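Below you'll find the structure I mean.
Missing here: one protein chain of the complex. Every other protein chain is in place.
Our next item is chain A:
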Amino acid sequence: MKRVRLERLSSQLLAAPPARTISASRFASRAPRASTSSPRLRTTACLQIRCQSTTVSPDLIYEDEFIQEDPEEVDPRTLPLPSPPPSRAQYSAKLAALHARLSLSPRLPLETLARALIDPSADSNTKFNNTNLAYLGASLLQYHTSEFLVTRYPRLPLAITFAAMKGYAGPEVLQRVARAWGVEAAAAPGEEVDPGYLQFDPLRPTVEMKKGGYVRAESAEIARFKWRRGMSSRVTYDNAFGEMVPGQASVSNMHMAAVSNEHNEREKILRDAAQNAHANFVRAVVGAIYLHCGRENAKSFVKSHFLSRTLDLSNLFEFKVPTRELARLCAREDFEAPVARLESETGRMSRTPVFVVGIYSGKDKLGEGAGSSLDEARVIAAQNALKSWYLYSPGEVALPSDTFAEDAAPWKPVYIDIGEIIS
């Protein structure tokens, strides 16, 4: 699981944003020309003061003259802004309703909530979009989810932990949470749109939250030939959900340059831009709460909105040979060898028989299962026994993040299991 350095994350974000440069994306679309013909144009773009800004720079007029010189260039101040200005946040009924619906603290200003709703695809300026907030929020979400899972279910296999992480804090879930909060997407982003709408453009480049993980040297081969990725290497190399961080095309793909170019272009556009934008908004809200209301409030927000959701972990398991695995477990833990015993049955010679088989180790029952044949019931019983081993929970235990508080009790080590069964 990834660890967050909480104290280092947020200091730069609370500083007041300086005056905004005009839509960097607009310039980015002409970037090659600007970089070759006139380096001056770039400086104008960077120094250009946003119309709504109250600060006036003495360089402004001087820079404007340069812009007027270029006949092709339109005065950037006459162009509409890519996203609604922060000053309009106070007048948006939708934004106030969202703030009230989430019972957010009055310390969290509406302007920040409005900023959390602006996706990088709508406004590429990082001072005005939600990228930084979302990055912080993603770290917090993953940290609190992983510490919850590891302390609550210390015996969970790694594959199940990854799946559960995705079930609590994955992009699909975050999109559902955003929908449940009543956030709607604007038809198209722009200055005139109500700031209470989620602003994103599915056709423009955006930022995907790739928190943690490294690009593997063989990532292209893994994607192409479906090479095996070991479970334990995923802790180091892959992201918090055990998914591979996509990398560049490898050397072996170079001879197919024409084909792969097209392929890469297609891959640059996100499969589900709406999902990415909704998830980033939710992450950004968590980050904003952390910045304005503090660590404890962010933690309780994560707990009440994400960790309180129902996720049946017992449905995530898939066993290959459960009976053998259970026998290995009993041998490892010095229990008597497991024996399947027929507890009750009905309708043996009929078309719909039911057998109830219990798995016993000595005189202790480990699991029970009902099936329509003896073999099926035995397999189900073994699966249930294994699930009850893996889903052991010490109950309500202190989390590592509890010790961040000033008056926290001394840390008591939690139960750590020796690892999953290898059969």
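The definition used in the following text is that contacts are C-beta pairs under 8 Å (C-beta built on N, C-alpha and C of every residue); 3 or more make two chains touch, one makes a residue touch a chain; residues count from 1.
The definition used in the following text is that contacts and distances are computed from a predicted model.
Chain not shown in the complex: UniProt lists it as "Mitochondrial ribosomal protein subunit L20-domain-containing protein", one of "Mitochondrial ribosomal protein subunit L20-domain-containing protein", "ER membrane protein complex subunit 6", "DNA repair protein" or "Trafficking protein particle complex subunit".
Touching the chain that is not shown, out of A:219, A:361 or A:401: A:361 (per the contact rule at the top). The chain not shown here is touched by just one of A:219, A:276 or A:383, and that residue is A:383.
Within the complete assembly, A:347 is the residue of A:347, A:400 or A:419 that touches the hidden chain. Although one chain is not drawn, its touching partners on chain A can still be listed: residues 314-315, 317-320, 322, 335, 339-343, 346-351, 353-355, 357-358, 360-361, 363-371, 374-380, 383-385, 387-389, 391-394, 415, 417.
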